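The complex appears here minus one protein chain, its other protein chains still in place.
In order of appearance the chains are A and B, and numbering begins at 1 in each one.
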Amino acid sequence: MRLGVLVSDFRNVDDTLSRLKADKLGLILVGNGVYLAAVKESGKPSQVLGMSPDIYALTEDLQTRGFSDADVDKRVKTITYDGLVDLIFNDYEKVIWI
Amino acid sequence: MGKLTIGCFSSLVGSLSLDFAVKLANTAIKKGHTVDFWVSGNATMLSKKGQRAFKDYSALMKIVQEMTATGKFQITACEACAEARGYHKEDTLEGFKRHSMDWYLASSFSADRVLHIGGD
Partner (left out) sequence: MATKKLAFIVRSMPYKTEASRLALTHAIASQTVEIYLEDGDMVEPVVAFMGDGVLNCLKNQNAMGMYGVTSIEQHLKNSLLLDLKVLICKEDVERFGLSESSLIMDAEDIGGETKATIVPFSEIQQEMETSNHLLFF
């Protein structure tokens, strides 16, 4: 399955994400999930960023929280709501929110 | 073009998850998709008449009304969830339907994509 996971939290997501298997797994960071893309704890980026080659963060939610594209880990692509709609319809057959 | 069904349980005030869901719905409609929107649990607050917009609180009535006017959007509140909160039929904003939870499942049946935002 091609599974898009909208990750809306900074905490308590690793356990679920580490179990999910998909032919194509996309992580789409939204809400407080965008902190995963832009914040380092003890100098280390989140291990969530290593869980898929396809990681996106919602620009509107980054900017809401004071981040620009320059703050975002290079493994993460930034997208707008417009891009998110395209991802949902074109790239993934199932989408979930955690 | 496809059909997106969104279910949301998050409160209008106290969380931005419902704002996210509404913005996503609006973008999908502008791109030509149709959207069914199910509000359940605390999200039924969105269906309540008489909301007043303050800058410290989310205010989504206007955008919901604009989406409804496109004809590509329908929004339904969980009747039991609304009644439990004291939101009665006469308190419901124009454009909202009220049904039991099977409406959401039926909408999911015919949807190309379902995004369920639960848990807040």
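In the analysis below, contacts are C-beta pairs under 8 Å (C-beta built on N, C-alpha and C of every residue); 3 or more make two chains touch, one makes a residue touch a chain.
Worth saying up front: this structure is predicted, and the values here are computed from it rather than measured.
Q: Which residue, B:1, B:53, B:69 or B:106, contacts the hidden chain when the whole complex is considered?
A: Of the listed residues, the one touching the omitted chain is B:106.
Q: Under the stated touch rule, tell me which residues of chain A contact the chain that is not displayed.
A: Its contact residues with the unshown chain are 1, 3, 15-16, 19-21, 94-98.
Q: Mind pulling the chain B residues that touch the left-out chain?
A: Contacting residues on chain B, toward the hidden partner: 7, 9, 40-42, 100-106, 108-109, 111, 113-114, 116, 118-120.
Criterion: only the chains that are shown with their structure count from here on.
Q: Between chain A and chain B, what is the separation of their C-alpha centroids in Å?
A: 24
Q: Which bits of chain B are touching chain A when the two form their complex?
A: Where chain B meets chain A, its residues are 2, 4, 16-17, 20, 23-24, 27-28, 31, 33, 112-119.
Q: Per the contact definition, I'd like the list of chain A residues that touch chain B in the complex.
A: Interface residues on chain A, with respect to chain B: 6, 8, 30-31, 60-61, 81-82, 84-86, 88-89, 94-98.
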